[in-house]
Structure formats: structure tokens, C-alpha cells
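One protein chain omitted, others in place.
The block that comes next holds subunit A.
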Amino acid sequence: MNSTRVASTGWLVARRVGWFALSMLVASIVVFALLNLLPGDVAGVILGPNASQQSIDALREQLGLNQNIVPRYVEWLGAMLTGDLGSSALTGAPVNPVVADKFGVTLSLVLFGMLAAVLIALPLGILAALRRGRADGVLISGFSQLGMAIPAFVVGIALSVVVGAKLHWLPANGYVPISRSFGQWLSHLILPALTLGLVQSAVLVRYVRSAFIDVISQDYYRTARAIGWRRWPAIVRHGLRNASLQIVTVLGLQLSTLFVGAIVVESVFVLPGLGSYLVQMVGNRDLPVVQSIVMILVALVLVINLLVDLSYTLIDPRLRAGEDEVDD
């Protein structure tokens, strides 16, 4: 790699990171402004339906809710930059440990959801590619269309009621920390992960299918078949490796939608993760908590996109060359 190329790669990375920082800043302004425009505030929630106006007034003053929005924003942003998520307006307790705790739940759900999505989409996608034009191939494509059209909460409620409440095969909802019982933890995650995975696999199956249609039209696959490999070993040995780059890229892009999807799934399955917590705290107008969680989710999505972007350009020389030409 010559020095010009290194310099231009450095510039590229710097530019992408710059965009990331700018996006974060704009997002923080939008999030803060929008949340502060919501009617109602935490004072009324703390004092409840028996409070007098005077006491609500006094509490608003005490909590600094009557302060100007700009200094409040600056203070919040400053704290966020040092990694301090602030304190809950309701309890006064620091937000950091609570969020860290809940993030673990959400992360387990997302990782299991992704695993489920791959386990469902991979065989179905390959089958759809091999059976292209035939009835079962069409059927799989049809199911993936249908899967994309059904909202996650409908799938979740159906699984919870049928598998949990009626058949008693798995817990209908709830969560047990891994520290208490591994088996319980796993059994509580299966239905939510399956819900998330089913919805995601509907999207993924189309990418897997097209990736494998590519693969089976390649010379190396035909050669493998010609020298006597049977179809599935040939697919797994040669096809999977070659298609995996495309699939992993799509998975990376889908990771951010998985985090967003987790909000709905956590609420349906009463998982104490970041998503269901966010929904509750919006109801309570605990803005310091809500702002922090929303910004974490925004940052996650942006970081994932940044990494996908950078990995494209750094890994695939053709893309980088393309960028260089445009830049120069």
C-alpha cells in the first residue's frame, strides 16, 4: 500500500467519523427538544392524583423543570460526553447502573434473536434458491412476504398465548437472570428471541436466497457437482463460505433494526430490558432516563452503520478505489 493510499484511507475514516459525530449532535438536539415538548411532566407523576396545584408548582421548581431549555440541554450534553447518564428524576438514583443492567437483557435478546433469524432464514433461503420457480420455492418467498407484513407484537402475543399459556411448553413471558438459573434464563428467552427472529428472518431469507442463486450459478459450484459432490455438501462446503460475506453484511445492517424491534418484543414478553424500560419511563416522564436510553439506541444504530461502512471500504479494495476516484 503506497503512502497516498494510506493518507486517503485515513481521510476517508476521518470523514466518516466526522459524519458520525455530527449525526450524534443533531440527534441529541432533536431528542432533547422533542421530549421536552411532550405535555405533562414528572412532578405530576411523583405527586399523583391527590396533589394540590401548589405542591406540583413547588416540586416543578425544585426539580428545575421551570429552567430554560438551553442551559438544561448544555448541562445534559456535557454530562453525556463524560459518560454520565445523569440521575432519574423519579428516584434520584444514578441512571448508569440501571441502564447497564437492562442493556444486558436487551443484548441477550438481540443476539438470540439474530441466532434464531439465521437458523430459520439460512435453510429456508437456500431451499428457496435451489427450488427457484418450483412450488415450494415460491411458497417460501410467499411466507417471507407474509412474515414482513405481520407486526412483531402479533407474532409475540400468539406465541405467548399458545405455547406459554395454553400448551405450557415454555414461560409465557417474564425473565430470570442468568445468575439465578441458566435453564430458566434460556427458557424465558426462547419465545421472545423466536418472535424477533421470525420477523427478521422474513427479511433475511430473501438475501440468503439471492446470495445462493449467485453461488449455484458459479463455476466452482458446478465443478464441485461435476466431480461428484452431492448437492447439500457442495452448498455447505463451497456455497456457504462464498455467500457468507453478503449475509454477514446484511446481518450487520439488520442489527440496528433488531435493537429497535427489541422494544416491541420486550414489552410483549415483559422482559426487563432497555426497550420496555424506555416505554415505562416515557409514561412517567422521567426525561433524564428517556433521553439517555434514546441516545444510547441512536448511538448504537449509528455506530453499527459506521462500522459496516468502514468495513466495506477497508475490506473491499474495489470500493475504496471507487471512493478514491470520486474524491480525487
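Following the convention adopted for this analysis, a contact is a pair of C-beta atoms (placed from the backbone, for glycine too) under 8 Å apart; a residue touches a chain by one contact, two chains touch by 3 or more; residues count from 1.
The rule is simple: contacts and distances are computed from a predicted model.
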Chain left out of the displayed complex - its UniProt protein name, from "ABC transporter substrate-binding protein", "ABC transmembrane type-1 domain-containing protein", "sulfate adenylyltransferase" or "Cytochrome C oxidase subunit I": "ABC transporter substrate-binding protein"
Thinking of the whole complex, not just what is shown, which of A:Leu38, A:Val74, A:Ile150 or A:Val260 touches the missing chain? A:Leu38
In the complete assembly, which of A:Arg15, A:Arg134, A:Arg222 or A:Arg237 touches the absent chain? A:Arg237
Touching the absent chain when the full complex is considered, from A:Val13, A:Ala27 or A:Ile56: A:Ile56
On subunit A, where is the contact patch with the chain that was removed from view? 38-42, 44-56, 58, 62, 90-93, 98, 101, 157, 160-161, 164-166, 168, 171-175, 181-184, 186-187, 233, 236-237, 267-270, 272, 276-277, 279-281, 283-286
